[in-house]
Every structure is written in C-alpha cells, then in structure tokens.
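Every protein chain of the complex appears in place save one, which is left out.
Here is chain A:
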C-alpha cells in the first residue's frame, strides 16, 4: 500500500504520494522561504489552463520533491490521506497527452478513481502551457519584506516624506552601522504574538500595538517601536486577508 494525499485544485481532485511531500503550510510562505523561490505553482490554474486570479481561502502550500526538483505547489485543499494499492494502471484513452504526462498513473480506491500526480511533471507541463499559466503571482505567496528602518513606515499622504516605497531600501543601504533590521528570531516572535492576539479577536489598534508586546519578547537591541509596529500591522493585515476573500481588482496592502 502507498500513502496518498488527496488534494483539490479547481474542479479536479488528484492524489499525491505522501513520500513526495516535504512540508505543508497554510497562509503565506515566510519571507525567508519565499525569497528563495522564483516560481510557485498553483494546481487549480495549471489544470484549468488559466492564470491564477486569487487563490482559494484556506489554500495549502505543499513543498514537493521528486528527482532533482523541489518546489511549492499551492492547492485549494488537502482533502484526505488515504492508502492506495501499489497496483496502478495507466490513464486510459481517450485521455489527453498532457493529462497522461501529469498524471500517468491512476488507481481505484473504494470504487473511486484517483489520478496520481507526478510531481516531476508539474514544471515541464507548466512550461509546455507557457504564458505563465499555472504560476502563482508573487503577491499571493510572498510576505512583504520587513522594514528595517524606523523611517521605513509609510508616511502619511501629503507629507514631505511621501517619496514612495523605494525610499526605505535606499536608507537601509546608507545606514549600515545601526542595527535596523529585525532578525529572524524577532520576526518569528512578533509574528507568533500577533497571530495569537488575532486569534483571540484582538484586531484593533488598541490591541495590536508595539508597546503592548510582552516585556522580553523582543530581545534584539536597537529596534524601534515604529519598525515593530509596522511589522505587527503587516502581519495583522495578512491575517485579515487570509479570512476575507479578496475582491477582483483589489490591491494588497504593504
């Protein structure tokens, strides 16, 4: 028997052998992970041969590995984990060639047909389709970089400092002596605290303020409350987005 994860992508349900799944993650990918990825694939869009508009709420990032390829695949839902018999058959005709390439094997379990996704074929099939089909736009998977300067907080409109998003990065490069960036540990701690607050329904500015961070939670020296507040605001925003479907045309904040 082989362990298989049943996943949903658009109108399709496919099986992925559990041995190919390195990790699962709900919500967004952490910045340090996202920064390493050039492409992330979206199963529903790939199978429907279209561009991804908006991922479904509750989508799950699966880190897949087979052969030389390791990549993230966003699926709408992980439905179940089942055990399939080792014996599989090929996809019968008149199945199209692309389907045979992506899901060469099919199995029957409890009188249900399970098409088995070959992770090694996700990237080649997406390449064949071309035009960015099956790719997830970066805004849907990458957390925004954490601002590293107290001046990085977006100034209010109409002020003289309203010089656009590129300004913080320029300042970073100029002021290398001061400890201005939050380190990974601080990021994780602030994120955990913010999410915990959010889960308790504390979403307003009075609950999610940098000065309410528990003493000792941020041990990094030299990080201003302004930077921490911006970080909290961004994490809070992502939390809200994860439970609120984004309307077409709406832009992400941050």
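The working rule: a residue touches a chain if its C-beta (ideal position, glycine included) is under 8 Å from a C-beta of that chain, and two chains touch if they have at least 3 such contacts; residues count from 1.
Here, contacts and distances are computed from a predicted model.
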Complex member absent from the view - protein name from UniProt, among "Spore germination protein", "Chemotaxis signal transduction protein", "Transcriptional regulator" or "Sulphur transport domain-containing protein": "Chemotaxis signal transduction protein"
Contact partner of the left-out chain, one of A:67, A:94, A:130 or A:214: A:94
Option touching the unshown chain, where A:13, A:123 or A:237 are the choices: A:13
Touching residue (missing chain; options A:40, A:82 or A:103): A:103
Interface with the undisplayed chain - residues on chain A: 11-13, 47-49, 89, 91-96, 98-99, 102-103, 106, 108, 111-115
